[in-house]
Every structure is written in C-alpha cells, then in structure tokens.
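Would you mind keeping the following structure in view while I ask a few things?
A single protein chain has been omitted; all remaining protein chains appear in their positions.
Order as written gives the chain letters A, B and C; numbering starts at 1 within each chain.
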C-alpha cells in the first residue's frame, strides 16, 4: 500500500470509528423521537452524566469497570425515567418546540447539578480499556476507537432486532406510527413512552462512558450531542438505520475534512452538510416524510 | 371597577394606549427611565445598559419566534453580524454612530433572510436546527475571514460619538440606548396592528390556511426573519459600542438559548413578554449573586456555588415556565391586571 | 373607503383529476358556478368535496384539468394569488387564528388588498396608518354590523362558541373582497337556530353583495332551501347536477346517500379518502 493510500485508509477508519460513537449517541435521539416525537436535546447532558456516574463508581467507590459500566448505564436510565415522568409527560400535547425547549432547560439543570456535585474541573476516567495498539496489516487503529466501533456494531443491530421482534419494540413502533391507534389496541402508551426514555437515556449514558474514556469528562462535554443531533437530522429523526449510516458518514466526512482541509473545517463541514441535507431531503435520508393537512 | 370608555373615533380605538391607566403607567415608566441614571451606581447602570440591549434583541426574536412561530437559535450569531458590521464600519470607514447601527441592522437583515431560506422547505424543529447550523457557519466566517474580522482576536472599537459628543461611559450610552430600544419596541408594537403583523401571527397559528387567505408564506417568513434580524443587528451594534471589542467568542451559542429562554419566560407573542423576559433573565443571575453573598456566612465556599446555581436556575426557569406558565410572565401580569380591573368586585 | 363590492365572478371547473399516490380523489370533474348564484357541492363523506375545494382555492395542484375564473385559467396560480383575485373561503374545521381577536381575524382577510410595507408598518405612519383606519371603519360599517358580531369584536376567537366562530370566519371571508365565496360546511355542527341564522346571512350576502357562492354542505334542508344549483359528487365523480329539485329526485343521488349495499367497502373508501385529505 502506498503511503498516501495507507494514510487515507487510516484516516477513514478513524473517522468511521468516531462516527460509530456518533451513531450510538444518535440512537438515543432516534429512540426517544420515534416513540414520543420529542427531540431530546438533554441527551447531550445525559451523556455527560453517564461519564460522571461511571467516574463516581469507578474512581469514587473504586468499583471495577464491569460493575461501574452497568451502574452508570442504569443510572442514565433512571434519570431518563424520572425526567419523562416529571417534566415530559405533563407536556404531552404541547407543541414540539415547547417540549424541545424543556429538554434544553433540563440540560442546563443537569449541567448545573453535575457542577455542584463533581465540580467544574475536567477529569480523566480511570483506564479500563485495553491499550494495545491494533494494526490491520499496516493500518493503525486506535484501540478506544476500535472499541467504540465494536460497541456500535453490537448495539445498533441489537436495536434493529429489538424493534422488529421484541414485544416492547413492536409496541414502540406501533406507538410511533399512531398513538391513538396503539392506545386503542391496548398498548400501554405511557409505558412505552417511559420505556423509550429509559432505553434512550441509558444508551446515551453508555455513549458517555465511551466518550469520557477517550477525551476525559467535564460538565461541558455534552456539546458532543450537537454533532449527534446533526447526524439524526441527516439520517432521519425516526430511523435507526439512519442513525447508523448518518453517524458513519458524518464521522468520515469530519475526519477527511479535518485532515485534508484543517481541523477548523470539521464543524463547518458538518453543519454545511446539515443545511444541504435539510434543503434536499428535509426529513433526512431515511426519515419518514410528514404530510401536511389543511 | 373601570367602565369601558366610549371611543371618539376608530383611530383612537386603534391606538396602542387606549386608557388613562395605560397612559399613567407609561408615564411612570418614562419617569423611572429618566431618573434611573442619576440614581443608579456604576454596577446597576451597567446592568441597565445591558438590559436595554437585551430587550431590543429579545423583542426582535419575539417577532420571529413568538409571533411568527419560527424558532431560531441563531439570535446570537445575528447579533454578532451586527456587532461586526459596526466594528468594521467604524474601523475602516468612519461613518457616524446612527448610520453604523442602521447599516448593522440592514446587513443583518440580509443575512437573516439567507438563514431563513431553509424555511422554504422545513419548519418547526428542523428550522431551529438549520439556524443552529447557520450560527456555527457564521462563527467560522468570523474566525477565518481574517482580513475583515481580524480573526480570533477580533476588533476593538473607539468610543462612538453622537453628534459630536463622545459616548464613553455607561451614563452616556444609557441616554442613547434607551431611546433606540424604546423606538424598536414601539416599532414592534406598531407592526402588530398592521397587516404585516397579522400575517405573521396567521402563519404561526395556521400557516396553510394563511396561504389560502392570501398570505404568501415564504415571503412573509423571510420578512419576519429580516425584521427580527434587523433588530438583532441593531442590538448587536449597540453591544459593540457598549463593550467596544468584538471577537468571534463574544456571542457564544448559549446566548441564542438565553434569548429564546427570555421570550419563553417573558411570554412568546406579546410585546410585553419580550421586555419583561429580557429584564428578568438578565437580572436573575445578578440577583443570585446577592443571594449567594447573603448566604456566604452560612454556606462554606458559597462563592463557588454561584455559577452552577445560576446554570440550574436558568434551566429550571425555562422548564418551570414551559410546564406551569407557558404564556410566560406577561400572562401573569395580565392576570394581575384583570384582578385589579374587577377589584373590588372579585369573581 | 367604503368601496362597492367587487363584481361577482364565474367559476368553471373542467375535467379536473386529482390523486394521492394510487388513490383517485377526483376523476374528471367538470361543473360551473354561475356569477351571482349559490351553488352547493354535495355528496356523501369522502366523495371528494373538500379535495375539490382545496383544488379551487389553490392548496392542491390537480394532475389534470383546468380551473377557469371569468374565463381566465387560474390552475397554475398559487393560493395567495387566487385570494387576491377574489377567491375567499371558509374552512370545514374552522381555521381562525386563535392568537388574535375577532377584529384582527376579520382584518386579516383584507391582507392581499393592502399595500403598506414593513417600514410604514413599523412606524405606523403614512399608508399603513391610513389603510388600517380605513379598513377598520369599513369592517365596522359593512361587516360587523351586517353579521351582528358587534359585541364580540375585541374578544379572542378561542373563547367564542362554535356558531359564532363560523360567523367570524364568514366575516373574514367577506373582508377578502370576494368575487366568489367558497364555504366549506358553513352550518356543520350547528343547531337549528344557528343554522337558520347562517342560511339567512348567506342569502343576505348574495342579495346585498351579489357575490358568487359555492358551498359544500351536508345539511340537505338548507342546501335545497337556498341553492340555485346543486352538484353531486360521489367517489370523486360528478354523478348529478342541476336544480335542487331535480337533483333530489335523481336515483343515483339517492343510491349514493343510502349506500351501495356494501357499507364496509364504502367506509373503507371514505376513510382512505379522508386520510389522504
């Protein structure tokens, strides 16, 4: 392999790897949107919270990673449940924008609470992943990124399968299609809402652990969620496959733009793609088009 | 209890202030605004100027989001465009203060129309996200168009002069900012007693029906973007004269959320809402400062709690108002007003 | 201002077809609405009446056919342009703007005929001020009195009872300087007394304003009482048209209303059509 090609391959792989991380985060958005039609911007902060919960369990209580990780994920789910019951359900029937802004406010509350609990200093998570470099032939792949890819490779198909075959997943899909009809079919719609929030927030918390392991944690790390939001808009707000493919595409494009144009072009390329995507396919590559009525 | 006043003519019934009580309140407000700079110390005068700028910007955002129903998270970026316009004009051209402000408004209006173009295809949250994208792209321009914006280090401004008088201190700026903002608020109030304002509200309430009733949607959405950005641009211009330095980091994304929060808390779709929201949201963090100061003898490290507490309160206000008082503070004020209208004959 | 009502227009629909995906909502529909007449468009649920209205007011673009207004082809015109031309409509599910008062809702109808620009509006000065005050005067004198809604003019529309809301919608349509009024179920959901009031207002509009009126209505009694001409749609096709008395006697119409013997199939069609609309 020529040097140039090798470099390109490595950059692309690294891009796909961080794209995988975006995909997992995007999944949290999609799950919640699919069931409840809420764009939950607080996913970003749940992500941050996941990192901190892991930090508290692993560094604070000295628990081993295999206990700390599930604890943090469950913690994220619990926060999701509380939030759904506490502030989202009373907003049922309000405009999408209002609920969106509620999640924005919620995000701010969570950041403040994290700052009060853990302080504002950035921190490093204890090492819990292998640090052995991975070489595919001559191609180097950062181990943490490889792990992110592996996790995405497991989690995304898992969600696809769950949606298709598991009862709860079917209920979720039914609710997504038509709330009233699902309700009249005896589906526990509020239950489905809670479930979606729990799974969504747990996913976000899991993504937060991965993210924290790579870049450390800080109350401001939720900004990452904005990039994931771009992914879901490009991929389609209600499409699991869209989250996967959107994440990989954005990850790849960011890596290539960052390498060949310069790091300052990463964000602007992402948002440029977003605008183009909105103009060409307003409901994303795989999203469902909403029909307007008079 | 006040008896409904008989109107002499339709034009008096179309006026903004229709009752003596309203005139009286307006008079009190005007007196307070006149007396304020003589009574306030440096700190409060600084806040008064900041509040004035924020009121102008929030009123602009309210036109777009509150009245037209187009959610924008790009208000900070629009203000930045205005601030940069003022800075560049002053540095390179040397045009006078008022001209610069108007130019800032005009240019920002054009940028606003461009940013509003996706409303051709998308609306609601998708549009909100498009405005986020636009603000990041604008930020990129501010950082990288070195020759114009001086890159990351930004532009410093000389103090403005207003008909020969230098506007150096907050005391001076107050006398210029308050009338400008008052005019802007008056303009917004006027707008909503004409066909254009009605068209905006119609688009917000039922956009498709509005079209059938003869309102070209895209044109009016873009017009709303233009007017709202015009306001943001002027507010940004005032901001530039106030702080006298403009950098890409002067208008972070959180500022956009701040303004959206201000109109949510104040009341979307009412002129009063934009005003009280901006005043309230600007002053709450400062009031928390006093709260923390007061608590410091009792709470260890109270000083380090201020910032997180502000973050929590900021979020909680957004959530709280949306859940419990979606119409905002303006509605609370109306309720109090109605109460006194009927007083002493309570329901 | 106090202008005279604009001249009534003649509407003609020629071979109109509209489909959503595979579903044909309208098939080759043709009929005419004579200037100054009251024409009723009737048919069972899902017959395509509202789709027809949506085509006429410019919200749907038909795949085939033409819409002529006083001989001019308006098929390609956008909704706002048609509004300006004199198409004024009300809506089946009341499309008043809840954030505005009754008066503002009515004023909104005049939008397309006003000229003030944003700068004048911000200053409330010049043309904007003159226009607004003249409009207010005209609405007070010609519409509010006419429709007997003086007592509610400053109320927010959301708080009004259903019947009054319908009346405000009519008021708004009148403010549009209509040359043809399109009324989508003007008395749906009204009690007897309200229905009679509305029928009287519609007749008065015809008498005093001379406006052409096309209405969709289910209330057969009222349709037969006030219409000059009736067009019957079923499954997207015109199955009969003529004088009320002729139509009433037409066996195809009777069959359409009583059902074709397979209620389940009919229901299905109806639901599908409503979905699409």
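We take it that a contact is a pair of C-beta atoms (placed from the backbone, for glycine too) under 8 Å apart; a residue touches a chain by one contact, two chains touch by 3 or more.
Following the convention adopted for this analysis, contacts and distances are computed from a predicted model.
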item	value
Record-based protein name (UniProt) of the chain missing from this complex, from "ABC transporter substrate-binding protein", "Hydrogenase expression/formation protein HypD", "NADH:ubiquinone oxidoreductase subunit M" or "Dihydroorotate dehydrogenase B (NAD(+)), electron transfer subunit"	"ABC transporter substrate-binding protein"
Touch partners, limited to displayed chains, of the chain removed from view	A, B
Hidden partner chain, touching residue among B:108, B:194, B:228 or B:250	B:250
Given B:96, B:124, B:151 or B:326, the one touching the chain that is not displayed	B:151
Chain not shown: contacting residue from A:142, A:188 or A:288	A:142
Touch list for chain A against the chain that is not drawn	3, 7, 10-11, 14-15, 17-18, 21, 115, 119-124, 127, 131-133, 140, 142-143, 145, 211, 214-216, 218, 220-221, 223-224, 255, 258-259, 262-264, 266-267
Where the missing chain touches chain B, by residue	39-47, 50, 143, 151-154, 156-157, 159, 168-169, 243-245, 247-250, 285-286, 289, 303-304, 306-308, 310
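Keep in mind that, in the parts below, only the chains that are shown with their structure count from here on.
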item	value
Relative to chain C, chain with the most remote C-alpha centre	A
Closest chain to the centre of mass proxy, which here is the mean CA position	B
Between chain B and chain C, centroid-to-centroid distance (C-alpha), Å	40
Residues of chain B touching at least two other chains	208-209, 212
Multi-partner residues of chain C (at least 2 other chains)	59, 91, 95
Partner chain C, residues of chain B touching it in the complex	10-11, 13-14, 187-188, 190-191, 193-199, 201-202, 204-206, 208-216, 223, 226-227, 269
For the chain B and chain A complex, residues of the former touching the latter	71, 117-118, 120-122, 124-126, 128-130, 132-134, 136-137, 140, 143-144, 208-209, 212, 257, 260-261, 264, 305, 307-319, 322-323, 326
In the complex, chain C residues that touch chain B	57-59, 78-80, 83-84, 89, 91, 95, 97-100, 104, 107-112, 114, 116-118, 120-124, 128, 131-133, 136-137, 140, 172, 176
